[in-house]
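Only one protein chain is missing; all other protein chains are in place.
Right after this comes subunit A.
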């Protein structure tokens, strides 16, 4: 069972926070509610996360109204209202593109081929974005691939690296420092601020990695 509360974090920010097991159904409800709230035009930003949604009010005098209303909307929220978009991401695993694949294979006891197959066998969902523009936290990595972050982060992770850490996988939209295990690279641009839809991934989207042969 989940327990939901709504509180005011600051003048314009309201948080709906969900305690308890976050099932796939709860997750869909989060994205569905975010969408419903977006359509009211009362919020200038809505940030869904794993077990919460933060709503940024246009008019802070509406806080009390929305503190109640969001709970009501949550209770009425239907998971099926949300239809995710699916992205197929061609990925070059291992070798120069995935310098940590070897280590991942050693640490997990899987062969490199098994690790690749396992990583590409799952439909991941974008739980939320953060860290860098367009950086989506993708859930959930198969149990056998779960590893702690690298003990020493890399100073420079190349853009479009496909990486894993803990129960998550992600693609680095741009080069940056990073502590995740790099297992591959893709070619599809993830973030371009100069286009109408700057980020390929949005909260709730589904991602599937398609292994490609190195050229």
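Quick note on the criterion: contacts are C-beta pairs under 8 Å (C-beta built on N, C-alpha and C of every residue); 3 or more make two chains touch, one makes a residue touch a chain; residues count from 1.
In the analysis below, contacts and distances are computed from a predicted model.
The complex appears with one chain absent; UniProt names that chain "Allophanate hydrolase" among the candidates "2Fe-2S iron-sulfur cluster protein", "Allophanate hydrolase", "High-affinity branched-chain amino acid transport ATP-binding protein" or "Beta-ketoacyl synthase-like N-terminal domain-containing protein". Of the listed residues A:4, A:26, A:71 or A:132, the one in contact with the hidden chain in the full complex is A:132. Across the entire complex, the residue among A:28, A:54, A:91 or A:161 in touch with the chain not shown is A:54. Residues touching the missing chain, restricted to subunit A, are 7-13, 15, 17, 34, 44-54, 56, 60-61, 63, 128-137, 174, 191, 193-194, 198-199, 202-203 (touch as defined at the top).
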